[in-house]
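This report refers to the structure that appears directly beneath it.
Only a single protein chain was left out; the remaining protein chains are all shown in position.
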Amino acid sequence: MGAQPLMRIENLVKHFHVRLGAFGERAATVHALDDVNFEILEGETLSLVGESGCGKSTTGFTLLNLHKATGGKVIYQGRNIVELDEKAMRPYRRQLQIVFQDPYSTLNPRMTIGEAVGEPILFHKLATKAELPQKISELLADVGLPPRFASRYPHELSGGQRQRVAIARALACQPKFIVCDEAISALDVSVQAQIINLLLDLQQKYGLTYLFIAHDLAVVRHISDRVGVMYLGRLAELATREELFEHPLHPYTKALLSAVPEADPAHERSRKRQILQGDVPSPLSPPSGCRFHTRCPIAMEVCGKVVPEWREARPGHMVACHAVTEGLPG
Amino acid sequence: MSVVPVTTPAETDVEPPVSLWRDAWHRLRRNRLAVFGLMVVVILAFTAAFGPYLTPYDFLSQDLSARNLAPSMSHLFGTDDLGRDVFSRVVYGTRTAFLVAVVVTFIAVLIGVSLGAMAGFFGGLLDKIVMWLTDMTMSIPNLLLVVVINASLKSPISSWMEGRYLVTLNPIYRETVWVDFLLVFGSMALISWPPYARLVRAQVLSIRSRPYITAAQALGLTNRIILMRYVVPNALGPLIVAVSAGLGTAMVLESAFSFLGVGVNPPTPSWGNMISDGLRVWQHYPHLLAAPAAVLGLASVAFSFLGDGLNDALNPRGAK
Partner (left out) sequence: MMANDIRPEASRERLLDVKGLTIEIETRRGPATIVDGIDLHVDKGETLGIVGESGCGKSLTMLSLMRLLPNKIRVTQGEANFAGRDLQKMSNSDLRKVRGGEVGFIFQDPMTSLNPVMRIGQQLAEPLIYHRGMSKAEARNRAGELLKLVGIPGAVERLDAYPHELSGGMRQRVMIAIGLACNPQLLIADEPTTALDVTIQAQIVDLVKELRDKLGMSVVWITHDLALIAGLVDRINVLYAGTVVEDAPVDALFANPRHPYTQGLLASIPKLSDQRTTRLSSIGGTPPEPGRRPKGCPFAPRCPLVEQICHERVPSLEGTGKAGAHRVACFVAQRKLEAA
């Protein structure tokens, strides 16, 4: 792949400190993100998948510096942006945008659609006041909404329309990179497809790079160039879409893929799912060694003791698993 | 750049946009009790503003030949033991009640909103201090505090002013009515702000964690813009409801203090001191008690209905 890296994430760590007990007497640490390494290439769609609590959303928030990183670096345009304060961060904010899951709550209910979309344009001085109405109309057209929606309030719109507005608002900043944090998860199936198409169209039109955070593997399979699988705050596997879906290496990825239902009754009735036993352990006290070893069907002794190395198992195919490493030549 | 076809959603609705406020107004209008409350409040406000210019008699003018008259065409609510027209006094009392209620609520809201918003937005030690202050204030019995303030401050200030008048002969120091008002305003505001502070703090805390605040931060907007355009407008609804109810409470409170003699002093008419005067002779002249008491009751009920109505109108999902 010839694309240049847009962003490099190095050893990113995010811990949340919480207080437990009836009187908050016990301090504890949530290991939301530990030692995460990957690159995001210019113009690609990189997806992060995993179950709730695996740290995929935290990754999105932390690399945009919306959550302060506990450790590690996010290198963007030669600078480590996670160490910047809010003021120094501002020029980067414009280029790095995010679209959230719930379109019902990410728009200020007291602002019209036009105001919501126009605000970042004026704030970042991307147009004059006189050009603003024209600009707003263009952005609404980009996301498939007629210009008269500018005078509407969020509560008058359907979920899909609101998500279009949220996308228009992100686009208003003329960004290079958009984190889509479960951006389509709350939408109905038929509307979901509309928004996916819209995201793909906009990517082509403006050369955007997406970090797509989702739990629906069918959608991820459709829109991603590369896919990363996370488990309990660590990356388990990262590869191109074809590699990951056709030759998954990590036992967790395999289990995850086998749980995805297919729209085929005969196949569904006869299939034998590889069902994972038990639940995801608490991120308050993650298992030692490989975090997946407590549920792993092929766990070995070493898995509970040593954290598996994050290494390239095949060209461009990263994985962290002792079993895979042992099976590798050399 | 090539034009990319985009799916256009069906354009079914053609209704004009409805803002949340207009929507709330629509709902309020359908609530009969709230409309009644609103009408009474508007009439009372009008009375407070212009009533004293429209009354047939001066509220101070005494007519000792026409004492304790029963209600009649010439004296709608009759006259009191000094022959003053009760209707005119009730009208002027409305002004007193509104003045006290509005000023006190304004000060209380100002203190409460600033402290509450800061506590909610910045959190930490500031939050702890503000909440401690709020709890402290709320734990002191209201009446006791006001009585103490009045008793300890009123006479020293009055005698100080008398002394200044004798020395300077400046007429500013002769008029002691506004000292009354100042003390009433001050002491009432002092006990009225904690509920506003608590409410606003809770609002800000909940709004702060809303996704649209994170979305605004992600756009790079500054804290000031976020506070002014996102936090405050969204906290406004519940505050309006609280203010509406608070105005009614303040009126009742003022009457209660005047009744006890720690509020507005005679001869300035206040519903409270009129009730207090009327109570002494109610067996003989019930109208002297009935007129101010009825108006006070009406005002209190009206504000409460309006507050409830606003509450339902501004929280459509909370309504049944």
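The chains carry the letters A and B, assigned in the order they are written, with residues numbered from 1 in each.
Here is the rule we use: contacts are C-beta pairs under 8 Å (C-beta built on N, C-alpha and C of every residue); 3 or more make two chains touch, one makes a residue touch a chain.
Computed from a prediction, not measured in an experiment: that's the story for all the values here.
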Option touching the unshown chain, where A:91, A:207, A:261 or A:327 are the choices: A:261
Residue touching the undisplayed chain, where the options are A:10, A:35, A:51 or A:115: A:51
Selected from A:196, A:232 or A:324 as touching the chain missing from the view: A:196
Hidden partner chain, touching residue among A:25, A:85 or A:279: A:279
Touch list for chain A against the chain that is not drawn: 51-52, 158-161, 188-194, 196-197, 200-201, 215, 217-219, 221-225, 241, 245, 255-256, 258-269, 271, 273, 275-276, 278-280
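Assume only the chains that are shown with their structure count from here on.
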Rounded Å distance between chain A and chain B, as computed from the means of their C-alpha atoms: 50
Residue ranges of chain A in contact with chain B within the complex: 64, 66, 86, 89-90, 93-94, 97-98, 100-102, 105-112, 119-120, 123-124, 141-146, 151-153, 155-156, 158, 160-161, 164, 166, 169, 173, 194, 197-198, 201-202, 204-205
Of all residues in chain B, those that touch chain A in their complex: 1-2, 4-9, 11, 13, 17-20, 210-212, 214-221, 223, 225, 229-230, 233-234
